Structure formats: C-alpha cells, structure tokens
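Moving on to subunit A:
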Amino acid sequence: MIYLLLLPAIIMLILSFSNIEKSKYILPVTSLLILFPSIKLFFLPRPYSVIGKYLVADDLSAYIMLVSSIVAICVTLAMSTLGLHVKISKKAYSRFYRFFAIFWIGLTLSILANNMGLYWIGLETATLSTVYMIKTNNTAMARKEAWNYMIVGAIAISLILFGIILIYASAKPILGEDAMIFSSLLEHAKEIKSPFLFEIGFAITTLGMFIKMGFFPMNLWLANIERASFYPVAALFSGILESAVMIGFFRFSKIAQAVDLLHVFIFVFIYTILTIFIVSFLIYRAKDFMRLFSLSGVEHMALIALFWASGGIFAALLHFGAHAFLKPALFLSTGILESSGKYKIAGALRGYRGIKGKIFYFLTALFLLSIVSLPPSPMFFSELYGFAAMVNIAKLHQHLLLMIGAIIILLILLSIIFYKFIEIYQSMKYEGKEETKVVYGNEVLALIIFAISLMVLLTPWSFEFLRGVS
Partner candidate 1 sequence: MTSFLIGLFIATLIVALFTMRLYRLILWYSLNSLSLALLAITIGYSINDNTMILSGFLTLVLKAILIPYILKKVSVKFGLSRQIKPNVQIHYSIMLIPALLVFTFYLAEPITNMMVSNANYVAISISALFLSLLLMIEHKNIAPKIIGFLTIENSLFLLGTTATGGMPMLIELGIFFDLLMAIVIINLLFHQEEEEGLE
Partner candidate 2 sequence: MILYTTTIILMIVIAPLLPSFMKMVKMTLLYKKPISIFQGYRDFSKLLSKEIIVSKETSSITSMAPFLVLSPLILTLFFLPPIVKGEYFVSFIDAFTITGLISLSTFFLMILGLDSASSFGGLGSSREAFISALAEPAMILTVFSVSLMADNLGVGQASINLNNHFPFEHMASFIFAGISFFILLIAENGRIPVDNPETHLELTMVHEAMILDLSGFYLMLIESASSIKFMIFSSMFASLFMPFGLHLPIILGVLVFILKLFFIALLVALLEVNTAKLRLFKIPNLLGIAIVFAFLSLITFYVLGV
C-alpha cells in the first residue's frame, strides 16, 4: 500500500528531472494517479495499518487523504493553463512538479502518521518543499516571501518538535518508547503523571501549528506569501498543507482533551477569537482577491480548530472538507478573476461569454457566497453544528454568560467578514466595466470537480460517515 501511495509522487519526481518534451503533458496525467490509492484507502477496512504502528489509516486520515488528493488533482489540472494567465517559464513547470512530488510524499507521511516523530518529519518535508514552490514564481517579491516563509516556518516547525519532545517526556514514564504513538497516548492520556508538562508541550506544539496556519499574530504573513506565489501554489497551500497541519492539531488536541477538556477549549477559544478578531478587520480592509481569500482561509482554519476543540468533531470535519474544496477553488479562479488587473475587484465577475464562461461565472459566484456560509453551502451546516457544540460546552462551564458573550463577539466578527464578502460579491457582479475574459476548459473542469465534491459532502451518506469519525 505504501508503494501505491508514494508511487505517483516518485514517478513525478523522476520525470521532472528528465528533459522529455512531452513532460508537460505526462506530469499532470501522472499526478492524477494520486487519487486512486486515496480512494482505495477509503474503501479498505479501518483502521488499516500501512506500515506497522507507524502509518495507520483510520477514518480521519482516510477522509483527509481523500479530500487532499481531490484538491491536488484539481490544482494540477488547473495548473496546465497557468502560463496563459501569467508569465511563467517552462522550467518552472517541471520544478513545480518536482517539489510537488516531495510535498506529496511529506504530506502522505504526516496525514497517515500514527507516530508524532513521523508526523513531524512529513510536515517538515512538506514545508520545505513549499518554500521552493513559492519560488517557482521567479520574482523578487516571491523570493522575499519564500525567505520569510522559510524563517517563520522553520521556527514554527521547531516549536512543534519542541512540544512533541515535551509531550514525549511527559508520557515516557508510563509508556516508554510507545509515548510517540498517537493511539497509545490517547489511550493512556488519563494516566500521564505530569499533566502540566504535557500541557506545556501541547501549548508549544499548538502554538507552532497555529503559527503555521497563519493565526494571530502571523495573519498577514500567510496572506503575503500566497499573494507572492502562483495561484495554484496558493491553492495547494490553503487546501492541502493546512490540512496536514490541521490533522496534527486534531490528533494532539484529542489527547489533550482527554487530559483536560476545559483547558484545551479555553486556550483554543481565546486564541481563535483573537485570530478572528484580527482577521475580520483585516478582511474588512482587504483590497485584492488573494489576500482576501487567504485571510478568510485563516478565519476558517480558526473556526475548524475551535469547533474541534469544543467537541464538534462532525462540524469541524464538515467545515474542513468544505474549506478544503472551496478555498482552492477560489484561489484557482483568482487567476481568471484577476486577469484584468490585480486590484480590480469591481466587475471581476462580468464579461464571461460562452458556455465555459457561464459555468465559470456561476460556480465562482456560488463558491464566493458559500464561504460566508449561506444556506446550501456545507459551511452553513458545519457552522450551525459547530456553534452548537460550543454552546454545549459553554453550558458545562460555570461562566455561561461570559461564554455566551464571547460567542456573540465571535458572531459579530464573523458578520464583519460577511459584510465585506457581500460587498465584494456585489461589486464584482454589478459594478465596474465589463471586460471579456477567457476561461479554459481544464479550469472549468477543476471547478466542476470541486462543486461535485461539495455536493457529495452534503449527501446524507457523507454526513453519516463524518458523524462516525471519532
């Protein structure tokens, strides 16, 4: 199984070094192979052990793996016409695929890892390879941002490792070498002798992850990086790399919740509210699509973390899925939306001709409205259930009124974001000049795949599956 999972990536890695003329077509096709092992993994009985205790596919990881591979193939699909929208050298394509392959290997490791160390290694691989993916856009700004990303990412990753070691140290007296294994940590979480040491470790790890996801105080950092890189790279960033971080957060916080539910909740709650506070006001001032979307990505990540920490697993996973599909889709469409100028929001949704253009226009408008969680969107349901989980945990808490007040503040902040998005949507659709824009088939196809995935996410079948994940 492990070979099957890594094979496409390895093929890509090798192919990217060759100078075959056709590689431009072969590479995307190869990348499509990613999907099959994920699907297979999804239909195997779980938990399915890929490599002993190290790599285990349970419900959670199979789900995230599937979501990530769908996003990945859509991104590569849209990647092939990137050159028609922006200037890109031929070499950059193969470089992109080279690091994409490494990225994918790291990602597979971290998603499937049942071992903290392995998870960390996967995450690191993915992070470092993205540094190079940013640099495929060979501009001064991209280089600068890559450097920034490198520094902050390295610090974040070190913090994660630091925390992991502390967690390990706290659990080693009772578990020995098994203290690295997520599943056994979860089982024996209650027996940990020094919960404080564990919590310190958890706090540091979580801080590292939060920094990596662009939470407070790193809000604009991620936005700038995504602005500087090519939009498929930004899509990968927000769709997949974040999921690798997120799954780590899921696993660590699960253990921490077993140690002390309330501490985790309050920590995450305060942190995310702070993040959403900053992000909402930044969104209020955002003037271009990339920053807007990436800031809203941060917002959704914060919400997912919050829902998960308050015990709304179903809500968190649904939100996660919706976000993973919606955000890359929007990032991919950014290329077309921005084709009449980077900072031209007014009129961006006008001037689409032909059937392809119409479909693109329709889907993009739909996606835009979906990320502010209007009814048919999965985010509507996930936010409902997520806030429900929060209110429930507030009811257990002794400061109920305080908590409800905090939730109101959160909702008000979300409505600021809502306001901005509505403004932008209306401006895109009804203001500005109409300029004809070109849409290519593969991009539309990618968006259609995203749309179908979102619809699948809304089926009762997938609801049932997500409710089953624990």
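One rule holds for everything that comes next: contacts are C-beta pairs under 8 Å (C-beta built on N, C-alpha and C of every residue); 3 or more make two chains touch, one makes a residue touch a chain; residues count from 1.
Selection criteria: all candidates are chains of the complex that A comes from, given by their letters.
Computed from a predicted model, the values in this text were never measured in an experiment.
Student: Pick the candidate that touches subunit A in this complex from 1 or 2.
Tutor: So the chain touching subunit A in this assembly is 1.
Student: Going by the contact rule at the top, pick out the subunit A residues touching candidate 1 in the complex.
Tutor: Within the complex, subunit A touches candidate 1 at residues 115, 117-118, 120-121, 124, 128, 131, 135, 140, 143, 146-147, 150-151, 154-155, 157-159, 161-162, 164-166, 168-169, 172-173, 177, 180, 193-197, 200.
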